[in-house]
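Have a look at this one before I ask anything.
Only one protein chain is missing; all other protein chains are in place.
Now for chain A:
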Amino acid sequence: MRVVLGEDHALLRDGLTRLLVAHDCDVVEAADTGPTLAAALTRHRPDVAVVDVRLPPTFTDEGLRAAIAARQVIPGLPVLVLSQYVEPLYARELLADRAGGVGYLLKDRVSQVAQFVDALRRVAAGGTAMDPEVVAQLLGGGRDRLAPLTAREQEVLALMAEGRTNAAIARALFVTEKAVGKHINNVFRKLDLPESADDNRRVLAVLAYLQHDPATDGPRR
């Protein structure tokens, strides 16, 4: 798996590279600023990009924006964003093109190596991987839109948002995979997600979860 890394902190960059190489990844370039990352992404078209939100020169959301811009040039370019903090607003922006292949995790999740590598592979395969903390923040808000869902369906949706497979959800909730499938279908129905494009419906569900109301779709400009 070919990986482009965007991380300005030298220690973390080296650590991540070592970790990725140890798990059979080929780190084709490790960029340390927003512009070099953007260039590297379009030049190498990697199987997955691992990107820090904050990068020089502005030290704001340079990395996030480079990733989103790259996905406009290369639709569906898998991007796993790692950050010191998670922000639902950013998760929503990443998912906004509905193409899937997006992950957004706290940097500390890297220390759980197996789970991190699993998330990376999921993203590379076009799936999603949302940090439980994003999910928790949204659940804490008690979304209105999710009101029609039962408690169990919300649990399933939350795990789905984290990017888990039906089998993983079944394991986490101690139910059968079949039951999970049923819950997921109910979620799709209640969130009014179209029957077609089955592959993207999980992304759409997560997105619905993040975009509780179109009227609040970011600041108007």
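Basically, a contact is a pair of C-beta atoms (placed from the backbone, for glycine too) under 8 Å apart; a residue touches a chain by one contact, two chains touch by 3 or more; residues count from 1.
The rule is short, and it goes like this: contacts and distances are computed from a predicted model.
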Given the options "Tripartite tricarboxylate transporter TctB family protein", "histidine kinase", "Alpha-ketoacid dehydrogenase subunit beta" or "Lipid-transfer protein", say which is the protein name UniProt records for the missing chain. "histidine kinase"
In the whole complex, not just what's shown, which of A:92, A:121 or A:183 touches the removed chain? A:92
Extract the touching residues of chain A with respect to the undisplayed chain. 53-54, 58, 60-61, 64-65, 68-69, 72, 84-85, 87-90, 92-93, 96-97, 106-108, 111-112, 137-138, 140-144, 210, 212-213, 215-216, 218-221
